[in-house]
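Note sheet for the following structure.
A single protein chain has been omitted from the complex, and every remaining protein chain is retained in its original position.
Here is subunit A:
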């Protein structure tokens, strides 16, 4: 009663607002109550994301500490950017970053185009059955584990393996130390990726190619365009946006070259060229318990990845493409 008199108009407004707020709160509570079963279903997954995806993100704070497992991250000393400065002062880390970038660009330059070429070739096949057989064959390696792929490669290429046996018996050259020589490491990794994943990579391009309007080709044929010209003026432009989107995604993960494959092919003799960020973090953090520094390297990697993917997406939009979000 009292406050009505006090400021008249304004007070009435406030009362209405607070009532609205209350009723909105009540309706939110009602809505949540109606959704209680949905929340019940959501909860386990949400807990999973919080505990195993987001808590570790927070756990990255130990990159700014001298973390000791005995003191926990609440009581370890804060050291600011010490470990990040160390990244750029440490020649070993610089070498590892360089290895990672080098391998990534080799993969983009060699493995990525193979998928495109393979899709274009498959797209030209007239016999449906033949096409399907080849597709089944090229998808197959994708489902094997890296251990299996690296295992077969190891047995075939080791110094007394079949490849070296025939190189010696057939061509009379000395055995080539494929697995232990730094020179062979990168080519082997890229070849393995091409064998395992390029067939799988065709799926998305084939889908894009299937969406091309056939009347474009008919018109081109009427105009007397050769196959090559059709490829250049119709086929490639119509899968351009797919290529660009996949390239963006790939660029966003240039520092991500895959742990398992690299780790399985690494040995003390090729480590100088083969160690990449993920394997380095594993050796530093889990093998040598240098937690804070390893976390700093890992965080650096994730942050660069984040910046790259956002940047590449912006760039794609600037060039009039759709981007990924």
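Here is the rule we use: a residue touches a chain if its C-beta (ideal position, glycine included) is under 8 Å from a C-beta of that chain, and two chains touch if they have at least 3 such contacts; residues count from 1.
Keep in mind that, in the parts below, contacts and distances are computed from a predicted model.
Matching "Carbohydrate ABC transporter permease", "Electron transfer flavoprotein alpha subunit apoprotein", "Phenylacetate-coenzyme A ligase" or "Intracellular sulfur oxidation protein DsrE" against the UniProt entry of the left-out chain gives the name "Carbohydrate ABC transporter permease".
In the complete complex, the hidden chain is touched by one of A:18, A:71 or A:145, namely A:145.
Contact with the chain not shown here comes from a single listed residue; of A:23, A:213, A:226 or A:272, that residue is A:226.
Mapped onto subunit A, the footprint of the missing chain covers residues 28, 31-32, 35, 37-42, 44-46, 48-49, 51-60, 62, 118, 121-122, 124-126, 130, 133-134, 136-141, 143-148, 150-152, 154-156, 161-162, 165, 169, 195, 199, 203-204, 207, 224, 226-227, 252, 259-260, 263-264, 278, 281-282, 285-286, 291, 294-295, 298-299, 301-302, 305-306, 309-310, 322.
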